[in-house]
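A single protein chain has been removed from this complex, and every other one stays in its place.
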Amino acid sequence: MSAEKKLVGYLCTGCGIGDRLDAKQLLSTAKREGKLQECKQHEMLCNAEGVKMIKDDITEGATHIMIAACSRRAKVEAFNFPEAAMTRANLREGVIWVRPATDENGETTQEMAEDYIRMACAELRTINKPSSSGEQSLNKNILVVGGGVTGMTASLEAAAAGYPVTLVEKSGALGGHAALLHKRVPHRAAAIGTTNSRTADLPQPVDNNVAELITRIESAGNISVQLNSTVAKTSGAPGRFSVEIATASGPTISADFGAIIQASGFKPYDAGQLGEFAYGASPDVVTNLELEQLAKEAGNGPIRRPSDGKEVQSVAFIQCAGQRSEREAHLPYCSGFCCTTSIKQAIYFKDQNPGCDATILFDDLRTPGAAGEDFYRAGQQKMVTFSKGKATEVVPGSSLLVRFQDLILNEATEITCDLVVLATGIVANSGPDPYAQLAFDEAAEGSSEKETLRKALEVAPPSILNLSYRQGTDLPHLRHGFTDSHFICFPYETRRTGIYAAGPVRRPMDIQQAMDDAAGAAMKAIQAVENAGLGRAAHPRSGDLSFPSFRKEGCTQCKRCTVECPFGAINEDDKGYPLYNEARCRRCGTCMGACPVRVISFENYSVESVNQQIKNCNIPDEFAEKPRVLVFACENDAYPALDQASMSGRELTPWARVIPVRCLGSINLSWITDSLNSGYDGVVLMGCRRDDDYQCHFVRGSAIAAERMSKVGDTLSSLNLEPERVALYEVAITDIERAPKLINDMADTIARIGQSPFKF
Amino acid sequence: MSDLNQNMIEKYRNSFLKEVEANVEEGEWVKMCMQCGVCSGSCPLGKHWAHPPQEIFMMIRAGQREAVLSSDAMWMCTSCYNCIVRCPRELPITHIMHGLAHYARRLGLAPKGQPTMAFAQIFWDNMMKAGRVNELKLGLSLYYKDGFVQGIKNSLANMKLGQNMIKAKRMNAVEFFGGHGVKDVSGLQKMIRKAQELEDARIAKYGK
Partner (left out) sequence: MAKREYSFYPGCSSQKGASSSNYLVSVQTMCEELDIKLNEIPDWNCCAASIGYGGGGVLPRLALSARNIALSEQHNAGQDIVATCAACWLATREAAERFHHDGALMAEASQALAEAGLKLNNATPIKHMAEVLVEDIGYAEIGSKVKKPLEGLKIAGYVGCQTNRPFGIAGESYENPLYLDRLVETLGAESIPTYEKKVQCCGGALAFSEPEKSQEMIKGIIEAAYDHGADMIVTPCPLCQANVEIYQDQINSTYGTKFKMPVVYYSSLMAVAFGRSAKDAALDGQVVSAKQLEEIAKK
């Protein structure tokens, strides 16, 4: 925060801006109304000469610069000046490209441009160049929780990149479930050019590589393995996690880590729920995991059935046993590995005895992975019978009777066999849902709600990370107990910065996918360590140095910020004041949007910085008949969608004034009331999809904004304004036609219901 | 039912799929079907198949031997090869259907009086006489395959067609007396006999 602020503006007249707009007038507006000390004009600001001009000015003392040119999303490499605070007035995508170049539109187009100049200058006056908080610390040690294939792979990847690893495993041995397998499903596809011929050389089951992974862990040098150990407590933030590791025998170990990878894997589904398939009633009905044990015992000899040790001559595999079913105690989802596992196991039988009948009863055969389809063909080659049918019942006996509905021939039918294998699925081995505990804590004592929550908590699994966070002990869930992460854009990022989930705790997957997942999580953990060392944000505002701070004297300890932060970044002190952990923060501003007393701000983004933009846009009086539509557009999806729309020549109403926001979650309700009070005729909010299949880059920001906006109706009615004047939309980055249309629709609505009565 | 049929039943008591693999043209491909149903959807006469190809493949795996071999489904194949070029698994479906039909006929299980089967036999016999097809006799044999009275009816029904063809010089009554043929008929017939012998032996061997 320099005492001597020097504000300089730059107007680019390239790309047609100079032809369409009155540059002289714009320069004058920037200086007189925008209060810039200086404003320069350049015919192509993004070229080397233009960039050099700005750099020289900064060297000579310019602290704040305003660039009036193209969208803030364009020319980011050229207009990259970390030494100064910067705002951008979007005259190209925001004005000239969305307005027709006709004489009758000249006036409103110029007015649009001048407003954007005023707004950019006003914003510039309220912000400062961000610098890191000083909280940052570099700690290259990485904690990996879980010693299965995922955890071991993550450890090896991080260690190979030079980041020392501590691997905590609760059991007495590394390897997890994968160690129990006789063989692995292949992960390499057939050679290029392999046809579909019945004699093609196709991938076969491969040797289990768990022992090799364990050997590599042991010889790595910078991996410390803690067996029979669990994480007793985790506090801190990326770069400075402080962890207590409880060991079965001996003292608790305390250690600090830069980042954490949670690879706690899965628990096998409880087949005891599958009475209809005679599990438990007949020892010859086994799960896919139990079959691995039988195969291991058999070595390369014949697999014998448990009841009487008879060599299995016929075996039936029931796919989706207790899965992909809405029935109670069944798993509603596909576990992703069971189809290829059954193919592999059928091949165990066929390889040992080609005369053994192996039938796979499937509804939809799903064979993910590079080798999946080839492996399916390999099973067919070996005469495994694939029957599209849904098993309904297994009747126990010396020979098992499997009843099923043949879905191709559309008839109820049956087969008999010596052994039945149930292709059962997996349940995420995650910690308790942190929000369940919070909801319980906050529910009124003695209420029925509290009782329900208490019962749910009783069956909750034990904590895995024991986070001492305001928002609970473990990673938040999305569905079915799997940890929440942004599925499409950044799958390993959980809602706890610096803690990465990998493997089947994140979603159902097979060994190869878990290994790929582990490598991804290790890379993200390394990135988190390095960012934390520099005080920079992680995804999606990676590299951002700004961080939220609050004015303690104004704070009312209402706790909204500590409760609503999607990333659990804010703890509370004894008195209930927020305790920020900058390294956990993703810089979305949801806390800023939450604060009723507006005391939370970033150096370069604050309630005031947006308020000044709102205020400095000209509101013509009602007789001018020039309404104003204020648009808050999420910078991640809605704003780029508008840019794209502009590039493809779609028109936008000349009444629109668009303000990009970090996330809809950062929108403070005061912005809406203030703008309506000051004569704006309509407000449009554009954020990302917010349901379980959310697109919000900050996971919950958009959803929280929608909750807050549900109360905006009260504000409107207290102002005696029509509810249509405020509209909230989910906009995807692909909504190129729809995004401008939504804004134009608001202009039409205003034309219908009339201008705001609050114009002065 | 033929002895061969009984032998086959004995030998492949358990697996019709294995029987098809061993004895049916391109039968080894049946196991590679992935039940997508593109063949059934691509067949121009699909709606007339009691069991479209996808179902036939499933029935083979389900061991429904009798139902498959006595079905007239395969005889609906027009040899358009649509299923072959569209099958994502590259199964020679047309040939498998031909093979199943032929195998059913060989075992005496094909439906009696199936018109395409009858025509196919007439065609084969007609061709074997002189080494080339005699279209006139082929047509007449087909018309008269169900007896003299039906033959007259069929001929009358198709009279205009025949007249048109004669007028266009694309049918010739002279063909009834001799007609075209190869010179080395005996060599050709010897060759076919040998081929038949070899094939019968191969199947009989499996059928033991």
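The letters A and B name the chains in turn, as written, and every chain counts its residues from 1.
The rule is short, and it goes like this: a residue touches a chain if its C-beta (ideal position, glycine included) is under 8 Å from a C-beta of that chain, and two chains touch if they have at least 3 such contacts.
What you are looking at is a predicted structure, and each value in this text was computed from that prediction instead of being measured.
Within the whole complex, touches from the chain that is not shown fall on B.
Take subunit B: the residues that touch the chain left off the picture are 25, 44-45, 48, 75-76, 78-82, 84-86, 94, 98-99, 101-102, 105-106, 115-121, 123-125, 127, 131-133, 135, 139, 142, 160-161, 164-165, 167-172, 174-175, 180, 182-184, 187-188, 190-196, 198-199.
One rule holds in what follows: only the chains that are shown with their structure count from here on.
Our note on geometry: subunit A versus subunit B, Cα centroid distance of 60 Å, whole angstroms. If you check the complex, the residues on subunit B that touch subunit A are 14-15, 17-18, 28-29, 31-35, 54-55, 58-59, 61-62, 64, 88-91. In the complex of the two chains, the subunit A residues touching subunit B come out as 195-198, 357, 365, 376-377, 380-381, 383, 385-388, 406, 408-409, 413.
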